[in-house]
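Every protein chain except one is present and positioned as in the full complex.
Let's look at subunit A:
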Amino acid sequence: MNAKTLLNKKQFCLLMAAGAASALLTGCSGSSGFDPKASTKESAIVDYTCFSNPESQKKIYVILKNYHGDYWKKVITGISDATDEIDASIYLGGIDNETDIDGQISLMEQAVEQNADGILLAPANSSSLVDSCHTAMEQQIPLVLIDSSINSEDYSRCYMTNNVSAGETAAQKMLSLLQDAGNSVTDHLEVGIMLSSDTSQAMINRISGFLDYWSNYAPQQWNIAEDIYLNGGDILKAQSDASRLLKKHEDLKGIFGCNNTSTTGIVNVLTEQERTDVVMVGFDLADETRQFIQNPDFYGASLMQKQDEMGYQGILSLNDLIDGKESGQKYFDTDIILIDENYLMENSVS
């Protein structure tokens, strides 16, 4: 390291957008657009870049675990919004590939070595970052986590979605939509579950919450299909899984998609096969999902995380901690937005 580049915020956001666009064009396979040398999966560190108040004495280091897609763009927007309200120089770095745990550990070490006043971290792994977080906390550096937590208490605060609770909300909405679709509590029906990975704690917790709510409130005749498919983040695989579920289970009346790819896959298949009898509850809001929810022939809803809130609140909170303001609360649920037909109408989301 350590080529700290001083850019103004506008330039930085342009670079971010270019990076995200190039990642999308290249199938999110490598290059970040920031550092050509960081284009391989082995070394995917995006070095710290200062994009706000370089003259400030207060230095906040932000370490992200991804730069790709709308999700992380919104996190960066939240961070960017927060910088308007505080006097601190923000150094933004991260890894371009979420499996590059060593890269993130290295960025943590650099932040500590450069006497960061505070660190905002989106941990790529709940166990591997424990030691780095411990070191930072030992050095009395306030550490705020966003997006996900770690398996230790060595952090100051954490802003993330309560995924168990989100799963419960999804199950609640699924039950209500199934009833809206005309299913009686005495009808025998099945609901399928699709996700991209069964090692993601967020997705596991969504399912735990969903099934917990289901076991408490679903009618006895309404069962969960036992074959749960993993699509590995591939929309085509998600579509084929959705088709397989529909073909295999004649009584399938609902599918829960635990993430964006699963949801998009389900929506595409239901639309293509015109399965208006099957209800969909998912996560995130791709164009296809929005159109599906808006289509009066279908029953659908989706849950959106407030990732911009994570970035925004995370930075403000870090600033407070640096200023010595404690709140007595460590975990902050940034909540979710339930997107259904009414929400889209009321908010005119297009």
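In the analysis below, a residue touches a chain if its C-beta (ideal position, glycine included) is under 8 Å from a C-beta of that chain, and two chains touch if they have at least 3 such contacts; residues count from 1.
The rule we apply is simple: contacts and distances are computed from a predicted model.
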| request: If you had to name the missing chain as UniProt does, which of "NADH-quinone oxidoreductase subunit N", "Diguanylate cyclase", "Spore germination protein" or "ABC transporter permease" would it be? | output: "Diguanylate cyclase"
| note | Cross-chain touch to the chain not pictured, restricted to A:Ile105, A:Leu120, A:Leu189 or A:Ile224, is A:Ile224
| query | Pick from A:Thr77, A:Ser208, A:Gln221 or A:Thr276: which residue touches the chain that isn't shown? | reply | A:Ser208
| query | On subunit A, what residues meet the omitted chain? | reply | 127, 149, 151, 153, 155, 157-158, 162, 164-165, 193, 198, 201, 204-205, 207-208, 211-212, 214-216, 224, 226-228, 230, 328-333
